[in-house]
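Left out: one protein chain. Kept in place: all the others.
Chain naming follows the written order as A, B and C, and within any one chain the residues start at number 1.
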Amino acid sequence: MLALMERIRAFEEQAILAAERKLVLGAIHPSIGQEGVAAGVVGALERTDALLSTHRGHGHTLAKGADARAMMRELLGRAGGCCGGKGGSMHIADFSVGMLGANGVVAANIVIAAGAAHAVKLRGETRVVACIFGDGAANRGTFLEGLNWARVFDLPLVFVCEDNRYSASTATVSVTGGEGPAARAASLGLPVTEVDGNDALATRAAAAEVVARVRAGGGPAYLHCRTYRQTGHTSADAAAYRPEGEAAAMATGDDPVARLRETLALAGEDGLEALHDAAQAEMRAALAEAEAAPWPDAASVYDDVQDVGSPALAAY
Amino acid sequence: MLALMERIRAFEEQAILAAERKLVLGAIHPSIGQEGVAAGVVGALERTDALLSTHRGHGHTLAKGADARAMMRELLGRAGGCCGGKGGSMHIADFSVGMLGANGVVAANIVIAAGAAHAVKLRGETRVVACIFGDGAANRGTFLEGLNWARVFDLPLVFVCEDNRYSASTATVSVTGGEGPAARAASLGLPVTEVDGNDALATRAAAAEVVARVRAGGGPAYLHCRTYRQTGHTSADAAAYRPEGEAAAMATGDDPVARLRETLALAGEDGLEALHDAAQAEMRAALAEAEAAPWPDAASVYDDVQDVGSPALAAY
Amino acid sequence: MGRMTYLEAARAALAAAMRADARVWCLGEDLGRGGVFGQYKGMQAEFGPDRVVDTPISEACIMGAGLGAALMGTRPVVEMRFSDFALCAVDELVNQAAKARFMFGGQARVPMVVRQPIGMWRSSAAQHSQSLEAWYAHIPGLVVVCPSSPQDNHDLLAAAIACDDPVVYMEHKNLWGLEGEVDEGAAPVTLGKARRVTEGADVTVVSWSATVHAAAEAAAALAAEGIGAEVIDLRCLWPWDQAMVLDSVRRTGRLIVAHEAVAVGGFGAEVAATVAEHAGDALRAPVRRLGAPRSLIAYAPNLEDRLRVTAAMIADAARDVVGRVAA
Partner (left out) sequence: MGRMTYLEAARAALAAAMRADARVWCLGEDLGRGGVFGQYKGMQAEFGPDRVVDTPISEACIMGAGLGAALMGTRPVVEMRFSDFALCAVDELVNQAAKARFMFGGQARVPMVVRQPIGMWRSSAAQHSQSLEAWYAHIPGLVVVCPSSPQDNHDLLAAAIACDDPVVYMEHKNLWGLEGEVDEGAAPVTLGKARRVTEGADVTVVSWSATVHAAAEAAAALAAEGIGAEVIDLRCLWPWDQAMVLDSVRRTGRLIVAHEAVAVGGFGAEVAATVAEHAGDALRAPVRRLGAPRSLIAYAPNLEDRLRVTAAMIADAARDVVGRVAA
């Protein structure tokens, strides 16, 4: 688990570096500080389970088993990217491992996940669908429609709220009525579990229990993970909207990677440093390789639009 | 209050008759059986308060003070209709009495009402906005967005759910997760009041208390009124989807008009029959007058589109 | 072969597809009771509530769930009841379903049909009468189909269900009761092929959906006056049969495009502009478009009628362009 979290952090660090070097083209939303949720929750899924993620989904995607090199190529818009360089960070996906995509539209993945779970139920499969979204997403209408749908049709769907307190530059509580997303999920008939998302082991335990219950036909469930993003909203956001010292305090006092490392060290695990170094090396190599990779074939701009009709510019 | 409820019922009866005689052009959604909510809730509002209604809003509109003759002309699409014959039943409105319109889109009025209340707060007025919607509307995303908005901005807004158990031909509980709209409103931070909507006096008392609290700056509130529609979804719907005898039982055992009449009779009120007869006469006259009214001036199809530009067909 | 209505023809095609392929299912409000117009009558009884699904009033989730289920390999037919209500689910259709295959580099396929009943229908007024087919023709990734006859509603719906990309399928509410011969065993049609309704040498009249019948009526009147109008039913607005239209206009030298939707920004502009660009030299008279004025659809019939494109208007336009010799 620590290996995965080190890899996620290393990937994000290289991605931020690449962004600073203008190799990453669009905006990226780093998940540094939220590795406990990615490893804890996504780690509790089977490879054949489906996952729908958000604009801040690098960690989720890695945790589901996607290839870091293909992901980094995607961030750099290069051929060989997991989406052929067409999607970028906010549309990163790897269907081969059940990662049905990040999403550039907040809370849009909630109703899509309802459909994915509906298909699983329709075909009587034992797969589980997981849908991860942020605290800000709970204020869009799709939150109500998706959770209600999952409850009404009794679907195998785990809704995971990655609550990092912020919606871009807005403190989410300031624009969220009532007790928050968990209370809303309960009012829609879903059992609610809350966990310290920065305690990776506790998160994994909670997630495992919820996923098992859902896989056994217990119906949809809601898992609320309190966490914190240590970077700005995007890699270019200085996040001056946050109280003085908050980010620093979280980075030192409540860092999921550090907390797990300490726990394992206490338990006598060794070779932990090696995990860190291996992760750093892997992701540095991924960036170097991505930087050297070619651009996608220009003609691919007309591929995968639709089978009928020609998207090519008519002879105008 | 009984006078108003008799007038609402008489209006609906004449409207259904007009529909059967093909004088009413589009579909209408009668509110027979729900007069207690209209009289109880809307009756608790001031003339300067604002109301947003639904596709089933004839009773609300009358209760807010609109002229029955202008409403009947609108149902027949005639000149002199409260919307000039352009809106019809599903877009009936009378801004002069603060009735900001029915709505052909379920739950669309909830976010519009949030804006109306936001304007009231912005200008520091003591007006209240009321938004009435059906039980089915609680499954659209605008329910969550509108109630959350009202709570976050602490708006003078009363959300009223007219729960008649059905969403067209679907029993709403079958497609509603959790405990229902009231529980959802509570999860969004709104105080909830529930009342027997077919007990007109109890509904008026509950509404008066809630409206007073809201007017005094208590923030948004939710009022759940249990009621029943004695007709089909539309005047042309035989409603075979309802359990055998349910409608008949409600019409005899739980009719809001009959219940109020009995209560008033018990209290020694007299002249109640006269209210019924007067209402019937008023609405028969309204229909007769509407039937004789001219069609709108054809050129008005280009009026009230927008000030700039010409909607008229270009010289094609 | 059998005589059936436009509505029954679509129901037959959907039922046949569901019998043939277990992946095909449909979802929407009140489908159990047959759907608001009856297009699903008896289907829940035959296929069960798990394949003919009654949904909450949650358009964003009806559309979004259709997409999610399609990504997982099922083939949903999403019923939006009125095209106007699909405006509550435009992010799900346009930002998500239309873009998934491309955005994810071909990993995703979205074999989803979105049924959106369009058109003016017995004073439904402004929020229940719209025809926004031009919107979806403008969106890369979406196929757009507008059937005008019972046979087409059968064949085109079958083709749409068989298509592996999202199809916006727009039936016209005024045509539900239109009767016609339907061969349920007809050869499958290709999406994008138009249909020549009448032959004619003097003017090409392009249309789709309900307005095809007004065009055919106009052609009959014109024939009696010795004017040969060639009526072409596009059937699909993307892809659309440019070849058939350009070929016809090169023969007749005159184009009229007629549709019910607002003329400004209507798909008629795309047809007229394309003809002007690629067959401009063959034109013996300026192209003509007939569509609704840029006003709203009123409840009162006499106001609603002011927005209609009628057979008489089409015939007049034809007489005008035919009467006019090249400048």
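Going forward, a residue touches a chain if its C-beta (ideal position, glycine included) is under 8 Å from a C-beta of that chain, and two chains touch if they have at least 3 such contacts.
As the structure is a computational prediction, the values presented were derived from the model and not from experiment.
K.L.:
Using the touch definition from the header, name the shown chains in contact with the chain that isn't displayed.
P.N.:
A, B, C
K.L.:
Which residue, A:85, A:156 or A:256, contacts the hidden chain when the whole complex is considered?
P.N.:
Considering all chains, including the one not shown, the answer is A:85.
K.L.:
Can you say which of A:140, A:224 or A:261 touches the chain missing from this structure?
P.N.:
Of the candidates A:140, A:224 or A:261, A:140 is in touch with the missing chain.
K.L.:
With respect to the chain omitted from the figure, which of A:1, A:105 or A:201 is a touching residue?
P.N.:
Only one of A:1, A:105 or A:201 touches the chain omitted from view, namely A:105.
K.L.:
Which residue among C:94, C:215 or C:246 touches the omitted chain?
P.N.:
C:94
K.L.:
One chain isn't shown here. Among C:200, C:253 or C:268, which residue touches it?
P.N.:
C:268
K.L.:
Contacts of subunit B with the missing chain: which residues?
P.N.:
50, 52, 81-87, 91, 93-96, 100-101, 103-105, 108, 110-123, 141-142, 145-146, 148-149, 152-153, 303-311, 314-316
K.L.:
Could you list which residues of subunit A touch the chain missing from the display?
P.N.:
These residues of subunit A touch the chain that is not shown: 25-27, 74, 77-78, 81, 83, 85-88, 90-91, 103-107, 136-137, 139-141, 167-170, 174-176, 241, 295-296, 298, 300-302, 305, 309, 311-314, 316.
K.L.:
Spell out the interface residues on subunit C facing the chain that's missing from view.
P.N.:
Output for subunit C: 84-85, 87-88, 90-91, 94-95, 98-99, 102-103, 125-127, 132, 134-135, 137-141, 238, 261-262, 264-270, 272-278, 280-281, 283, 285-289, 294-296, 298, 327.
As a convention for this text, only the chains that are shown with their structure count from here on.
K.L.:
Measuring from the mean C-alpha position of subunit B to the mean C-alpha position of subunit C, what distance in angstrom results?
P.N.:
35
K.L.:
Determine the centre-to-centre distance between subunit A and subunit B, using the mean Cα coordinates as centres, and give it in whole Å.
P.N.:
44
K.L.:
Calculate how many whole Å lie between the centre of subunit A and the centre of subunit C, each centre taken as the average of the chain's C-alpha atoms.
P.N.:
39
K.L.:
Would you mind listing the residues of subunit C that make contact with two or more other chains?
P.N.:
55-56, 58, 60
K.L.:
What parts of subunit B, by residue number, touch at least two of the other chains?
P.N.:
139-141, 174-176
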